[in-house]
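A single protein chain has been omitted; all remaining protein chains appear in their positions.
Right after this comes chain A.
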């Protein structure tokens, strides 16, 4: 009996491993084909502009809301902590580092994973279920060049200014809270920010934007393309896209910081 159980467990594990590696292989080929389609950007410039509006302009409100709230919260909490050590004047420095290196890009990545990634998953999943992607192929159009590549190019272009916006809004809200909550003079706050920021702080923050753009776009689009099983399948593909891309964004955030800070 235990032997039978072990054998069935082994068989199930084998199948799951096989599925996992097949999916990884498909994802790799999907990503490769997307990157190879980038030279067709000029042909699909209208689609790139549409996607840039969706992932860029339309995402500004959610990026601003998350950056402003986290900047304000950070200023309050870190300010309280620094007060215990009599180092409240260092608030600008610590907030700027947290926002520019980590929280600005990370929050933007997570917000865009939810907003842009879910849209990609749902839209492409619905197109897959209703055979629109098959129709593209059937009539001689490459669906990856038409649907995925413009999303990737748009994300690569738009995530950088969104990161800058997120950093700016986060720092401004932190400065506002520093002045009105902790009664720190704005001159002292900003004086602790600018002279002490090194190029590597910006490199860490802004390098994350293209990394997140690639992760979010490819993972969500791949899951959309893999949707099966009606509307419930679209839901599953969308959720999977958001969960996996958010997890990968968090992991990539750690490694980009680690690699850049250790090597610069």
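Keep this in mind: a contact is a pair of C-beta atoms (placed from the backbone, for glycine too) under 8 Å apart; a residue touches a chain by one contact, two chains touch by 3 or more; residues count from 1.
Following the convention adopted for this analysis, contacts and distances are computed from a predicted model.
Missing chain, UniProt protein name, picked from "ATP-binding cassette domain-containing protein", "Thiolase domain-containing protein", "Heme exporter protein C" or "ABC transporter related": "ABC transporter related". Checked against the hidden chain, the listed residues A:38, A:65, A:87 or A:135 yield one contact partner: A:135. Contacts to the hidden chain, counted on chain A, fall at residues 130-132, 134-135, 137-142, 146.
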